[in-house]
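Pasting a structure below so you can have a look.
In this view, the complex is presented without one of its protein chains, the others remaining in place.
As written, the chains take the letters A, B, C, D and E, and residue 1 is the first residue of each chain.
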Amino acid sequence: MIQEIIERALAEDIGSGDVTTRSTIDPEAEGDAVIVAKEDFVLAGYETFLSVFLALDPSIDYSVDYVDGDKVEKGATIVGIGGPLRVLLTGERVALNLLQRMCGIATLTAKYVEAVKGTNTVILDTRKTTPGLRVLEKYAVTVGGGKNHRTGLYDGILIKDNHIAAAGGIKKAVKAARERAPHTLKVEVECETLADVKEALTAKADMIMLDNMDLKAMKEAVGFIKGRVLVEASGNMGIERVRSVARTGVDFISVGALTHSAPAVDISMKVKGRR
Amino acid sequence: MIQEIIERALAEDIGSGDVTTRSTIDPEAEGDAVIVAKEDFVLAGYETFLSVFLALDPSIDYSVDYVDGDKVEKGATIVGIGGPLRVLLTGERVALNLLQRMCGIATLTAKYVEAVKGTNTVILDTRKTTPGLRVLEKYAVTVGGGKNHRTGLYDGILIKDNHIAAAGGIKKAVKAARERAPHTLKVEVECETLADVKEALTAKADMIMLDNMDLKAMKEAVGFIKGRVLVEASGNMGIERVRSVARTGVDFISVGALTHSAPAVDISMKVKGRR
Amino acid sequence: MIQEIIERALAEDIGSGDVTTRSTIDPEAEGDAVIVAKEDFVLAGYETFLSVFLALDPSIDYSVDYVDGDKVEKGATIVGIGGPLRVLLTGERVALNLLQRMCGIATLTAKYVEAVKGTNTVILDTRKTTPGLRVLEKYAVTVGGGKNHRTGLYDGILIKDNHIAAAGGIKKAVKAARERAPHTLKVEVECETLADVKEALTAKADMIMLDNMDLKAMKEAVGFIKGRVLVEASGNMGIERVRSVARTGVDFISVGALTHSAPAVDISMKVKGRR
Amino acid sequence: MIQEIIERALAEDIGSGDVTTRSTIDPEAEGDAVIVAKEDFVLAGYETFLSVFLALDPSIDYSVDYVDGDKVEKGATIVGIGGPLRVLLTGERVALNLLQRMCGIATLTAKYVEAVKGTNTVILDTRKTTPGLRVLEKYAVTVGGGKNHRTGLYDGILIKDNHIAAAGGIKKAVKAARERAPHTLKVEVECETLADVKEALTAKADMIMLDNMDLKAMKEAVGFIKGRVLVEASGNMGIERVRSVARTGVDFISVGALTHSAPAVDISMKVKGRR
Amino acid sequence: MIQEIIERALAEDIGSGDVTTRSTIDPEAEGDAVIVAKEDFVLAGYETFLSVFLALDPSIDYSVDYVDGDKVEKGATIVGIGGPLRVLLTGERVALNLLQRMCGIATLTAKYVEAVKGTNTVILDTRKTTPGLRVLEKYAVTVGGGKNHRTGLYDGILIKDNHIAAAGGIKKAVKAARERAPHTLKVEVECETLADVKEALTAKADMIMLDNMDLKAMKEAVGFIKGRVLVEASGNMGIERVRSVARTGVDFISVGALTHSAPAVDISMKVKGRR
Partner (left out) sequence: MIQEIIERALAEDIGSGDVTTRSTIDPEAEGDAVIVAKEDFVLAGYETFLSVFLALDPSIDYSVDYVDGDKVEKGATIVGIGGPLRVLLTGERVALNLLQRMCGIATLTAKYVEAVKGTNTVILDTRKTTPGLRVLEKYAVTVGGGKNHRTGLYDGILIKDNHIAAAGGIKKAVKAARERAPHTLKVEVECETLADVKEALTAKADMIMLDNMDLKAMKEAVGFIKGRVLVEASGNMGIERVRSVARTGVDFISVGALTHSAPAVDISMKVKGRR
C-alpha cells in the first residue's frame, strides 16, 4: 500500500521525465546527501523517505541517525543517502513532501499527548485524513504517541447524529446495528446529552462518544457511565483544552486537527557530488 | 485524474463496506443534506465535493449556492444534496476531507494575493503539494488568485543549488540545459547572490529565481536584471513579509506553505431523512 | 468490487474474442433466453447473473421471476433476458458459473439454518472462501439465512491456537490484543478446553470460540460462560450434527463447508433467435 | 497471472491489516509450520501454496516432502515452512484456501481417470471453472491426470445447440465457422442425434461432441464416425457412468463437476514459535 | 481492449493537460471539423477515430461519409465532427495517429489482395504487429481484404525452425504437440524443403508452411501435398512476387510487411469555430 503511494507520488511529479536533472547531470555521476532538520520536531517516516529513493534505484546507500519517535533538534542530520546524483535530485521533493507531512503530524500529536500526560486519557485520531495517505498519517499519529480510531467505515461502528436522526432515535439505531452489523465489531454511539447517554447504555451500546459537550456535561456523563463502557470525547479539542477534558475521566479524546491541519515541519536536503 | 483520486479515497475509507450505515439505515430511505460553513473562507472544490457522491450514485440531486472563488461567510449554506440516505452518509467524510483541504488552500492563497494587491507581483505555488493530490491543490491555488508554477519535473526547467553544485557551476549547468533539454521549455536558475544572477544572465537563462535573499539583495538583483527576464522570489515567504518583497519589483513570489501547511477550514454536513 | 469480479471473469473467458460466436452469429441478430432450474434450490445471485450481460451490453432487456432467497423448483424459469444473440451466447458461461456457485452456497446454508430451526443458534460462515469471490460468497450465505463472520483479517480479532502458542498463552495474547489492537473490535479467543475458556474470560475476552469440542464439553463451557459473552462453536460441523450442537446453547455455529465445498446447482440457459 | 491471483487473494483477506497477528505477535518472532494432510488426496498446488508466503516475504524458507501428482495419505506432512511468525499466521488462510481447492480438483479428476483406466478415453475439463481461478483449476485437472479442453472462448471453436439454433442449422453454422473463424482452430460441433452427427461430418466438422446421449446412441455415433474425427462425450457424466461411456469408444469425456463441484480436501497448518 | 488503447494513447499525449488549447480556447466555444483525405487510400478505423473524441467527451456529434473498406479519393471528406473546440483540438493528433496507421495497413493489404486476384490464395497477416496495437492492426488487415493468422501464441500452433531444432526434428516436435497441446488447435509446421514437408505429413501435421522456398520448390510441395492439408507460403513476399507465388497453388501467403512496414496515409483535420 505504501509502495503504491510512493509510486503514485513519483509518477505525479516526474511524469515523462525530470528534464532539469537529465540535462544538467551526468548519468554516471555519484553523490551524497544529508537530510537536515531546520526546526525541532518528532521524527516520523524516515523509512518512507528512504523508500522513495529506493523505488527509483534499489542500490541507494543510506545511514540512519534518528528513528521514528525520536525528538530531533534543529540542525541535526537525520539521514544520509548516497548514490547516483540523478536519483538523489529527482527523488528529493517527493521524499521531503512525505517526510515533512508525517513529522508534522507526529509532532502535533506529541503535543496533545504531552498535554494529557499523567491522566489515563488516550489521544485518538479520526477519519479526517488526507485522501490517499491515511495509512501513513495514522502511522504518524502512533509515532507521536496517539492511538488510532477505526481505519475506515469497515472496521468500526460509530452511530453519529445523522445516523440517529435517519434511523429514528438512538434505541432503534443501536438495535439495528446489534442485529445486522458484524458481531465482531463494537457499537459506539455519539451522544450530545446525558439523556442520549442513558438511552445508548440502555440499548446496550459498547462505547459512548461525548460530542461537543462542555466540561460539566462530560463530567456528569462519565460519572453516570461509571466505567461500564469506554468513553470518547470529541469536538473542538484545541490543545489548550484537552487537559481539562482528560480530567473529566474520559478514556479517549479524538482530535481531527492531528491529520487535517498539522503544518509541515521544515526539513532540507543538501546534495554534494563525489569527485 | 480527479475521478481516480475520488475513487481511491472512497476505496480507502469504505473498504469492504460502511457497516454503520448498512446496519442502521434502510436501503430505500431518502434524505437531504446541507453543507454549512462554520467559519469564513474562500470556496474551492464544490464540484469535487459533488463528484464524491456522484461516484457513489449518479442519480444524486444537488443545488449550488456558491461557486469556486466566492467568499463564503460562517453559517452560509454552500451546497444542498439529496438522494439515498446511505449514499449521503457513506460519502460525507471523503467529500468533506477534500473540500475542507481545498478551501483551506484557496483561503490562504487569497490572503497572500490580498497582501500583494496593487503591486505587479503574482503569487505562485510550488511542488510542495500533498502526494497524490497535486492537481486539486494547484487548482485551489488558482481559485484563490494565485498562479501555478510548473506542474512537475517534466514541464519546466529549474536549476537549483544542488544541480549547480553537481554540474560544476551555473554556467555549465545552463549550457547543458540549453543543449540537451527540450527547446520548448524556459531555463530558470536559482540564484543566491548577485554574482549568481550575473552568471545566469550571461549564460542566457530565461528566468531567475532569487532564493532566500534579503530585501536589499532582491532590490539590487531586480535593478540589475532590468526586466530582461522574469524574476521569482522564493524562500521564507511568510505572509507578513510578502508585501515588502513584492515592492522590490519581482514578478513572482512562490510560497510552499500554500499547499503544505494550509489548515483545513471548518465545514459541516447536516443530513435529514425524508418522510 | 462485484463489477471487477465480473470484468475479470469475462476477460478470463473471452480473451481475444469469442471465435465461435463471432463466426457463426450475425452481429445484427437478436434473441431471447430463459434461465431454467434443473433441480430444486435457493436462488442467490440473479443480479450478479444479469450484471454479466449488462457488462457486455448495457442495453440488454430482462424480466425477473424469482428473487434472491426464493426457493426455486426444478423446471422453473428464473430469469428471461433479451438482446443481441452474440451477447447472450458470449456471456452465458461466465454468468452461469457465478450463479450456480452462489445458489449452491445459499442452498447449503439454508439446509444448515433449517437444521437448527427453533434454537437460538445462528449459522456463520468462515474465511474459507474462494479467493477473489469472498464478497459474493458471503452474500450468498446471508441469502441462505446465515450470518457473516468477519470479512477478513482486518475487521475482527480472532486469537487462534497458533497465535496463543506463539504469544505464550491465552492471557498474554488477550492482554496484547486489548492494548494494541483497535478498541473498536471485539476480542474473540479460540478455546479447546474449559480451562482455556476460564483463562480467556479472566483475561477479558469479548467472545469465545469452542474449537473442536464434543457435545459434553461444549455444554459445560456454555454453562460456565452463562451468557456473559457470545459463544461460537467451530470445527467438524457436519449437517447431521449441528442440531445437537445448537442445543448446547451456543450463540453461533461456524461452518467452513458452506463456502469451500458447496456443490454447484444445475441451471441451464436456452437461447432462441428472433425472426 | 498466478501472481496476480495470489496478490488479489491476499488483498481481499488482509485489507488494511491482520489486526490479530499484529497485536499479539512480536514482529521479530520467528517460527516454523508444517502442513498436514487430514485425509487422503492427490496433491496439487504446493508451489502456489508457497507463493502465497513468498509474496508476503521473499525470505521464507521451505522444505517440500511431496510434489504435485503425489498421492498423499492422511497424517502426512506435505510441506514445511519457516520464517517470521507474523508472515506464517497472516498467509495461512489464503494459502490453504488455494491448496485445498486445487487438491480437491486433482483428487476428483484422478477418480475419473481411474474409472476409465484401460480404455483409450481421456478425461477433459470444461469452462465451468471458478471465475478468476481458471488457470489454477485447469492445472489441477492435469495434475489429476485429465487433459484440458479449450482455455476460453478464444482458443477453440465449439458450436453448441444455441449457436446452431441461432445460425439456422448445423450445416450453416459449420460453413460460417470454416469461412470466418481462424484457420488455426479446429471446428467442433455439439450433436444430440445421429442425424446431427451426419450433418456435422458432411459439413466438414473437425470434431464431434455427443451431448447428453445414452450409451446406445453414443455407440452408434462412434461406429458411424469410425475414427474420421475426434469424438467427445459430454453431459451428466457421473463417476458411476464414465466407464461404460468410455467403452463406447469416445476419445474424450468432459466433466464439468471436476471444477464446479469438487469438495475441498482437509489440510491443516500447525505453527510453532522458535525460541 | 480498444478502449484501453485509446485511453492509454490519450494519457500519453495529454499528460497533465493540453496547455496550448487550455490557454487559447474558451471552454464554452464550440466548433466543427472535417477529416479530409490528402491521398487515395482504403479507409479503416473511422470508429476508432471517433472513439478518441467520444472518450474525451461523450456528447460529440459526428457524421460519417465513408465506412471501413471504402476506397477514399484524395480530397474527400471522410467524417465530420462537432462539439467543444477544446475537445476537437486536444483529440486531433491521437485520433489521426490511429486512423492514418490503420488506413495505411488496409491500403497495403488491399494492394496484395489485388495482386492475387483471380487465384484461390488468401493474404494473411503475421504476428509482426506494433506492440500494443495488434487488435487494431489485425482488424485493418481484414478491412483490406486479408485474413488473420493466429492472434497470438495462445490460439495456434506453429512449429518453426527454432522449435524443430530444439525438439530434435519435425517428427518429434509434431508428436509432442499432438500429445500435449490443446486438441482444439491445428498443428502447423514450418518446412524449408520437400523432405521437411514429407516428414511433417507423415507426422500428421494439420497444415504446412513453406518457408522461404523458391517458386519451383513451392510448386513441387503443393503438388506433393495435393490438398490433403492447408498450405501457407511465407518469407520475402514482396508485392511484385505474390502473384507468381499464388499461382503455385498455395492456400495462403503471409506477409509481415502489412503491419510492420505500411507507411501512414496522409489525412488532415480542419477545425472551425462556430459563431
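Note that in this section a contact is a pair of C-beta atoms (placed from the backbone, for glycine too) under 8 Å apart; a residue touches a chain by one contact, two chains touch by 3 or more.
The shown structure was predicted, so the numbers you read here are calculated from the model rather than taken from an experiment.
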_In the full complex, displayed partners of the excluded chain_ = A, B, C, D, E
_Which of D:Glu92, D:Glu137 or D:Asp155 contacts the chain that the document leaves out_ = D:Asp155
_One chain isn't shown here. Among B:Gly69, B:Gly156, B:Gly235 or B:Gly273, which residue touches it?_
B:Gly156
_Touching residue (missing chain; options E:Ser59, E:Thr130, E:Thr202 or E:Ser244)_ = E:Thr130
*Given the full complex, what residues of chain B touch the hidden partner chain?*
147-151, 154-158, 182-186, 188, 207, 230, 252
_Touching residues on chain D - with respect to the absent chain_ = 135, 151-152, 154-155
*For chain C, which residues touch the unseen chain?*
15-16
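Rule of thumb we're sticking to: only the chains that are shown with their structure count from here on.
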*Both chain C and chain E are touched by which chains?*
A, B, D
*Could you name the chain whose Cα mean is nearest to the mean of all protein Cα atoms here?*
C
*Matching C-D on over half of contact pairs, by residue number: which of A-B, C-E or A-E?*
A-B
*Using each chain's Cα centroid, which is most distant from the centroid of chain E?*
A
*asked:* Could you work out how far the Cα centre of chain B sits from that of chain E, in whole Å?
replied: 46
*Per the centroid of Cα atoms for each chain, what is the distance between chain B and chain D, given in Å?*
54
*Quick one: which residues in chain A touch 2 or more of the other chains?*
15-16, 151-152, 154-158, 182, 185
*Work through the pairs of chains, note which ones touch, and then classify the graph as line, ring, star, complete or other.*
complete
